Each structure stands twice: as C-alpha cells, then as structure tokens.
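Removed: one protein chain of the complex. Kept in place: all other protein chains.
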Amino acid sequence: MSTATQSERVALTGNEAAATAMRQINPDVVAAYPITPQTEIVQMFSNFVADGDVHTEFVRVESEHSAMSAVIASAASGARSMTATSANGLALMWEMLYIAASYRMPIVMPVVNRALSGPINIHCDHSDSMGARDSGWIQLYSENAQEAYDNIIQAVRIGEHPDVRLPVMVCQDGFIISHAMDNLYVLPDEDVQAFIGEGGGQEHSLLDVDNPATFGPLDLQNWYFEHKRQQVEGMKNAHRVIPEVAREFADVSGRSYDFFEEYRTEDADVVVVVLGSTAGTAKDVVDAMRADGHKVGLVKIRVFRPLPADKLVESLLSRSAVAIMDRSDTFSSAGGPVYHAVRHALYDVDERPPVSNYIYGLGGRDIRPSQIRRVFEETLEVARTGQRSRSISYLGVRE
Amino acid sequence: MEDILEVRWHGRGGQGAKTAANLLAEAASAAGQYIQAFPEYGPERMGAPVASFNRISSRVIRIRSAVEEPDVVVVLDASLVHSVDITDGLPDDGAIIVNTDKEPHEMREELSLEGRQVFTVDANSIAMDTIGRPIPNTPMLGAVVRATDILDYESFLSIMKQELEKKFGSRPEIVEGNIQAIERAYEEVRSE
Partner (left out) sequence: MSPDNKEYGRSGRTPEPDATWREVPIGGVLPWGGNAAEYETGDWRSMRPVYDPEVCIQCRLCWVYCPDSAVEVNEDGEVTGINYYHCKGCGICSAECPRDGAMEMEPEKAEE
C-alpha cells in the first residue's frame, strides 16, 4: 500500500466505501430500492444526487424487480448503469438477473450479503448471492471495505470490456463489513474517472434513432443455444480481462488483486478456502498456527464467477488436505456451493487431496478464531491419516 | 489478538453509543492508528439497551469476529448496570468506565466486582453544563482517553475539534460545548 501515495487514508464503513466508489464512478443511471443492510448505499448515493455531486439520473423504483429492469433498459441505451441490493431484494430481481446477463448488459451492482428468508433474518450469510451464482453475472467477493471499494471500481472495467460485456456483482458481508468502520485508502476522484474511462461499451443503443435496434426479441430453438454459448465465451474472456484490469488498477492504486489470494500457502500442507470477511479472521488464525509450527495456509476466493478452476487446482493439488468454508448451503445434503465448485475442479487431478466442507455463519452467526482453528486442526488430522470421505460439518450450530 | 485494544460501549438506543464508537475510531484513525467501529445490530428502538464496539491497534486489523473479551467497557447509562451483564467477558486486568454521579468504590460494590479498574464520571451533569442536553457520549470519550492512554490527549482534542467542526461547522457553540465536555470529563473521571 505504500506506493499509493496519492490515496487518502480514511475511516469508512463498507457501505460508505461502496457509496464513495459509486460517487467517483458517477454512473449515468442508478435505479435502486432500499433493503437492509444495503439501504445506506442508496441513501448516501441519493444525497450525492441531491447535492449535485454526480450527474446521475436517479430512478426511485417501486421494487428491486423494477430496479433491475430499469438498469437493463438504461444499459441498453448505452448509459453506465448501477444498482445495489441485498438478500430478498436480490431474490426479487431474479428473473431480471438472467436477462441482464443474457442481454450482455455491463451493470455493476454492489450486493451486501444477507441471509435469505426464512426464517426472516437481516444478518450476513452468502445464501443470496450464492443462489444467483448461475445467473450469468460475474461475482467478486470482498474481505473488507477496501476490497469492496476497489472491486466496485474494477467491476466497471471488467463488465464493460468488449470481450466480456457482462454484469458484475460486488459482494461484501452485511453488517460485518457494511456497517463496520474500517480504514481504507480512497483514490482521488480524477484517478477513478481516468481509470474507468468513458465507457458505456454498448455496440448498439436503444436511443440511437438513426440506427434502430431491437433488444430482447424472441429467441427460439434455432438461436437461443447460440446466444447462451456466446455468453459462456464472455465469461471465458473474463479470465483474461480480470487480471488485465487488476494490473492497471495496481498501477493506479498500488493494491494488487487476483482471482484469489494465497496467504502463507508456499509450503502449506493444509489449506482452508474461504471467501468474504472471514478471511481476515482466518489470516490471524494462520499466523497463530504458524507460530505453533503448523504448516497451514489460506486461499481467499475473490472471483467466484467465472470460477478460476485451473488456478485453484494449481494452488491446491500438492496439499495433504483441504477444507472449504461455506457461508451458505445448497440444501443438496451434499455440501455448500464453494465446496462443490472447488471439489469439482480437483476431480481431474489423480493425486488430489481430500477436501472437506464446513458450513458456518448462517444468519450472521459469529465465526470465532477458535472455530477456524478447529477447522485447521481437524484438517491437519485428515492430512495425517489420509482419510478420504465426504465430510460436511456444520460449524457453530448447537448440536 | 493481544496487540489490539477492544472496547465495548453500552448505552440505550438514542444515547449515541454507535456515534461514540465511530468518533473514537475516527480520532484514532486520524492519529495514525488502525481501527474498527461497529454496532451490535438488533431491532432499532429508542431506549432499548444497545452495544457498540471498537478495535484499535498500531497494526492492520483483520479479525472480523465479535468482541467477546473487551479490554475496556464503557457504560453510557448507569441504569443498565442492573439490566445488562456489563462486565461479561471483562478480563481481570480490564477496565470499566461508568457514567454516574457515584464514586468508583460505590460502583464497585453495586457491581459486586473484584479486580479490574473501575472509573466513574458524571457525564450527564457535564453534558448538561456544557452542551445543554443530557448526551453523555462525547464527555465519555474524554474519560476513555484518560482511562486507557490509547491516544495522546492533546492530539485527540485537536482531532475531535476538527471532526466536530466538519459535522457542526455552522454552529461553533456546539463544537465548543462538546470540547469543553471532553475536557471536563478528562479532568473529573475518578478511579480505583
């Protein structure tokens, strides 16, 4: 971070950091509806609009379904478009999420992760965004306010890249990040503007009356499959574009990003895979266990869609054992979504390590260093015994 | 993690426990420290017991778990002493700072507390005298700085003045009242 001399160190909550990024992006259109714990983002952004700090057309819609519909339309007109949501708001957007992705609209949406009802709960888990993992959106996960801020700015460039043209969700943990004041470095407004560029990135515009185009026509057996295959190609291209954007961002900010972060994994026998704020706590646990002589490390996934499957295999294949921590469940009775993804990626490797799954933190249940330590200790035991089984544990639930 | 100072604030909805934690964090951050400030979220009700938290360290803070063993507990409303377990998790070398007109030994008896340091300060009276309203959170910040040595007092005062001017720039009497409240609480806090 020392190279980021032009950055200002501030103390902001995750929501304030997200709203600041949105102000600096200065999108053409924001259509949003408030929902805890995302509300503050929209509230603060509407202040920026009222104060004339941004030129954004702010659309006060009557639901999240309308919010997503509105930004799909504005993106189709070539306007840089954003919204933000959480939990049930994201769920209400569901059918429009798929339409945004399949129309290839580069919408950027901060998602403040919150447990999906029911029973009704306002606190953090990943059931909302994980449920949308197959909607065709790029998904970035953030450990803290800094990463939420940095990811939102990079998301604009990733989504608008002509070879990608996909919407991007930037996830941060509800309350744990969104409502916690944290230190971060904020770029000068002009640096953000220079980094994101003119943008828009749409080849055709709904508002170009001289070159009229039809968006969203009926697409039956003879074409639908071709368009879905194109969509996959956009995701594939994102594998190339995400690191390109990260390199440019590092030049501006001094902060480096990749598909995932490897923390003290060089010689690690045991690696735990996690995403979101829990990675911060887990890093402290890694340090404590390293001090005790255990060869343990952490992989923190930043990009879950597209899934960096090959790179994860490269990072994990030489380990003696791996544990995946999931903050949501698939209710398949066969493990959580991150576990499925990572375990699947490892299948083609002959010498693959045993992979176990810990589902934790549902509905905002606190995750303590002692619990993460238990995950490492049990995984070290798996490494010692070489025991291989489909092990799915619920960490922190009263048994 | 041992090199992080953890603070738990107890108050009632509307008394400014969240704001106090944020102000302490902003002051510590401006002084070059790494910080966290976060409230305990439940249903928002005026008057209901609420809590908020700080972590302050000279190193980057990564932990995101709840604060379970705070080094310092600050109680903005003495009536909470009997309805909330305010000493929960407070270690033997911890400190508790209560807004009350009682002496520290009286508060110690009331809490049946052994060990730990007990501080008291009459922040309500100070707030009435200086700000004109019974808002105990800013004077309590002065008491916290006195009790913990987490920040240099003079630089804390100048940072607080800047922060308050940002928020109440158009009303210098509010800035001045709050600064006086902090100064008086810093002087008047008692301990045993």
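We call the chains A and B, going by the order they appear; numbering starts again at 1 in every chain.
Basically, a contact is a pair of C-beta atoms (placed from the backbone, for glycine too) under 8 Å apart; a residue touches a chain by one contact, two chains touch by 3 or more.
Remember, it's a predicted structure, so these values are computed and weren't measured experimentally.
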In the full complex, displayed partners of the excluded chain: A
Candidates A:Y33, A:F48 or A:Y103 - the one touching the absent chain: A:Y103
Candidate in contact with the missing chain, chosen from A:R114, A:R165, A:H179 or A:K300: A:R165
Candidate in contact with the missing chain, chosen from A:H227, A:H344 or A:R384: A:H227
Contact partner of the left-out chain, one of A:I120, A:A194 or A:A213: A:A213
Residues of subunit A in contact with the chain not shown: 102-105, 165, 203-204, 211-217, 219, 222-223, 225-227, 229-230, 233
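In the analysis below, only the chains that are shown with their structure count from here on.
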Parts of subunit B lying in touch with subunit A, wherever the complex brings them together: 1, 21-22, 25-26, 29-30, 34-39, 41, 60-66, 68
Subunit A to subunit B touching residues, read off their complex: 9-11, 122-123, 144, 173, 175-177, 179-183, 277-278, 280-281, 283-284, 366-369
